[in-house]
Structures are given as C-alpha cells and as structure tokens.
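Every protein chain but one is kept in place in this view of the complex.
Entry: chain A
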Amino acid sequence: MAASEGSTSWSTPEVHKHHEQQTVCHTRPKYREGRRPKAVKVYTINLESRFLLVQGVPAIGVMTELVQLFALYGAIEEYRVLDEYPAEQFTEVYLLKFQKLQSAKVAKRNLDERSFFGGLLHVCYAPEYESMEDTRQKIQDRRRFVTRALQNKAKDCDRTVEKSKMVPMAEVAVCEEEESRDIAEEPDNLTTDYLFGFPLLLPPPQEEFYQPSSFPESTSAAFRGHQGNIRPAEDRMGSTYHSADNCNPPTPTEPQQPPFCINTPMVSKQRKDSRPTARFIPRTTHLQNRKRKVEEAGQDSLLGIEDKSETLIGPKLPEQPKMDMEDESLNITANLIRSTMAKISAVPEHKPAVQKTTKPKPRRRI
C-alpha cells in the first residue's frame, strides 16, 4: 500500500480548500463572539499538522529571517520554498515542517496575519504533506492527550471543590468574562491554554526548598521539566537549551550564578518570574530577563546585602547539607550539577580578592 508518500508529496504542490482563508463571520451575536474574528469552521485533528504552509512572504530573499521567526516556536525539521505553488505576485510560499505538532499550533496562532517585511503572512496547516506515519502518530498523540487531560481533570476536580469557597468574587467575575470571550476561538487556542495553564504543571512542593539553593536558572528549569507530570513544551526546552548554550562558559573570575547573593524576597520574585516559562517565551526575552535579574542582583550586592549573604552561601563553602530529591535519577543529576559547581568554584579559590571586586559588574550578553 502507499507507504512512502512522504517523499513524493514534497514535489506535488496543489491548492487545497483548507488553505484558503475563509471569510470572517460578522453575524454572531455578542455573547458568541470570540476574542478574534473567526470564520465559521470546525477544527479537528485531521486539519492540524506539524506541516505549515506560509503564504504571502515577500520575494526579497528573507528565507533565513522567516525560518528564524518560526523557529522561535520550536525546532523546525525541514523547510523549503514551494516554487510551483500559485502565489501572489512578488510573494513566495514556504513549507515548514516542525518537529512537534504543538510548536506548529503555537506558531500558526501567533504568526498568521502577522506582517512580515511589508507583507501579510497567511499561515495554514498543510496535512497533505504528512506521511502515513505522521498521520497515525498525530491521531494517537491526540487520543493520549485527551485521555491524560481527562484523568488530570478528575484529579483536579477534587482539589477545586475544596478551594472553591476561597476564590474571591471579583476573580470569578473576571473568569466569566474571559470565558464568554472564548467562544468560537480556534480549538488549538483552547487546548494549548489548557495544556500550559494546567495546575499540575506547577512545580511540586519539594522544589520549594530545592530551588532557592545555588543553581543557575537554567538548571532549575531543566529540573522542573523532569519533575512535571506533563511533558514540557519543547520550545521551552529549546529556549532553555539555547540560552544555556549562549552563556559564556563560566570563567574563574566571573562566577555565573547571580542567585548566589539573593535574599528571600528575590527568590520569591524569581519564582514568580520563572513560572511563565512553562509557556513559550522567545529566547531574546528570556535572555533579557536573565540580564535584568543579573543587574538586579548586582544592585543588591552594591547595597551591601551581598556581604552578608555571601558568608552564608558562597561557592567556596563546604558541601551543602545533603538533599534528597526523592528520586534516584534526580539525585544523580543533582549530584552531577553539584560536582560541576564544585569544579567551577574550585579554581577561583586562589584569588578571592579579585573575585569580589568583579562580582557586582553585570555580565554582558550577546
């Protein structure tokens, strides 16, 4: 049977009905109106795909920029320009294949109708480029996701029953408004919100005492990824990876852990900041945040707070009290990081004076 369709389908562009932008519906009564104007259309898993078709790209040699823009939402496996695809004058049509369906969904939601070098992008799913295996996989994944989500919901139900009395009135009113604006929203919108906004994504309590210890943000983010019940969004992991990658390798005179000199208010702030990383954050924002945090930490240390805390938790201090992550693999990872940290901090031991003077200086990032 037709098994190797994937390769051949890359060479047969064809205009499909679902590529066309449908006319927006303006006749909905207010209470059924969504947040964004939408056509009357039903989304099913069959329509979705990790293949995206991008129309309306100005033909001015901006392929790199386009791919970079889309790569913000997740790893792209393959891309190419569809020369044979009927395009408007002076525009090009691109086909992008994401590694994950989830990335394609978020990218489509965020980049459709976005202006790009003077053109207006039209992004749509292109499931006809899928191979049979792609199709099978996406349906199985979807079924698994629904099952898991409903299981989680059942668990969550018990919890919300307990808490429901504690929700303030104002908040309920806000939610209500939110909800009514949700109507007719694309379902992918709903699901991703659901996936990302799900309470179980919050770090389990044991992290509470773990995180404020002396690891850089990226490692703790990775830890959270391991601990979460729901697999983390790959774009988040991707961005974590990149940001870690982009850091200059820690040098002896430049210890890279701002959290070393933070006191408790800072910690709580950092926790609040880091929660949204469960959702997608472009790498640049991520880096900016980190830069800001480093600067804040630097200011704190100028105020003399650093001296106080440094005597408590400096990199040179003997091993922290042993911490049990209650999971063997987490313990192994923690030990690995601990030993790496020890290695890094072992070098500056010879010249602690130099280290102190350079510390408040905020690190430059590219």
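Side notes on the structure shown:
In this text, a contact is a pair of C-beta atoms (placed from the backbone, for glycine too) under 8 Å apart; a residue touches a chain by one contact, two chains touch by 3 or more; residues count from 1.
In the analysis below, contacts and distances are computed from a predicted model.
Missing chain, UniProt protein name: "Armadillo repeat-containing protein 7", from among "RING-type E3 ubiquitin transferase", "Beta-Casp domain-containing protein", "Armadillo repeat-containing protein 7" or "RecA family profile 1 domain-containing protein".
Per the touch definition above, the residue from A:112, A:128 or A:295 contacting the chain not shown is A:128. Only one residue in the set A:24, A:150 or A:336 touches the chain that does not appear here, and it is A:150.
Considering the complete assembly, chain A touches the hidden chain via residues 1-3, 5, 9, 17-18, 25, 27-29, 32, 40-47, 127-132, 134-136, 139, 142-143, 145-147, 149-150, 153, 156-157, 160, 163-164, 167, 171-172, 174-176, 178-180, 183-188, 190-191, 193-194, 196-199, 279.
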